[in-house]
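Let's look at chain A:
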Amino acid sequence: MSEEIVLQLENLHVYYGAIHAIKGINVKVPRGKIITLIGANGAGKTTTLSTIAGLVKAKTGKVVFEGRDITNKPAHIVNRMGIALVPEGRRIFPGLTVYENLMMGAYNRKDKDGIERDLEWIFQLFPRLKERIKQLGGTLSGGEQQMLAISRALMSRPKLLMMDEPSLGLAPILVDEVFEVIKKINEEGTTILLVEQNALGALKISHYGYVLETGSIVLEGPSNELLENDMVRKAYLGVA
Partner candidate 1 sequence: MNQGVFFLQNLFNALMLGGLYALIAVGYTMVYGILRLINFAHGDIMMMGVYFAFYTAVIFSAPPLVAAIVAVAGAAGLGFLIDRIAYKPLRNAPRISALITAIGMSFFLESFAVVAFGAVPKPFIQIFKDKTILNKVVMLGGARIPLLTFLVILLTLVIFAVLFLIVYKTKIGMAMRAISMDIPTTALMGINVDGVIGFTFALGSALAAASGIMWAMRYPNVYPYMGFMPGMKAFIAAVVGGIGSIPGAVVGGLLLGFIEIFMVSYFPTMSGYRDAFAFIILILILMFKPSGILGKKSVEKV
Partner candidate 2 sequence: MKKTLVLLGIAFAIMAMAATIKVGVVLPMTGGISAFGQLTWEGIELAHEMMPTVAGNEVKLILLDNRSEKTEAANAVARAIDKEKVVAILGEVASSHSLAGGAVAEEKHTPMLSPSSTNPLVTQGKKYVSRVCFIDPFQGGAAAVFAAKKLNAKTAVIFTDIQQDYSVGLTNFFMKAFKKLGGRAMQVFYNTGDQDFTAQISTALAFNPDVIFITGYYPEAALISRQARQLGYKGYIMGGDGLEAPELISIGGKAVEGLYFTTHFHAKAAATPMTKKFVAMYEKKFKKEPSALGALGFDAYLILMNAMEKVLKANPDIVNNLQAFRDALAKEIRNTKDFEGATGKITIDKNGNAIKSVVVDVVKNGKFDFAAIINPDEIPM
């Protein structure tokens, strides 16, 4: 089966000052799939996403998106090419209303009708946001903020949606809901690169996974195989 690769990381190295955060990783994201990166805190998951998004500069290596080299392009250019990132900790704009937050996502879009349609779609996905459309982002609860952050990213109609720890800090009951939504978004045609600590949840919904440890990929494979892998089970699923 030949898959179209949307995003490819080739031997990527990233440094924070003297700290070698990413040590030559290779990742492929095929169109229409959910790919997940799992690993402990400090393994380099967030750094990988930040590098793709253009927030952090790579030292060597390449980021290729739809055949074009986008390594070290500024964040706003990367976004305009079709990559959206739902950052860790949600990072919604607390002083903007829910509506304005969503519009920030659609900042570079000119098609008014399309924006309208996407708004409708998002309100279907998250009916609760519609109720709170005039509220300031900062007054939403944690779960609602996470939904808003995802919706905001979707408003740019990304070809690739990257999510950094969407389940972080959420009540267990909400975690499941978030994974459900991710799955649904993917089923409607968006390619997703997901970073999670909740390895179980992430692997359950993804197609393929990479395991990151101190900046290197130590294991990769189809998600269902990783779920069975002894090392993964021990270190990340907490199953002896």
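Methods note: contacts are C-beta pairs under 8 Å (C-beta built on N, C-alpha and C of every residue); 3 or more make two chains touch, one makes a residue touch a chain; residues count from 1.
A quick word on the picks: all candidates are chains of the complex that A comes from, given by their letters.
Model, not experiment: these values are computed from the prediction.
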Complex member in contact with chain A (any copy), out of 1 or 2: 1
For the chain A and candidate 1 complex, residues of the former touching the latter: 53-55, 74-76, 79-80, 84-85, 87, 91-96, 100, 103-105, 107-108, 152, 156
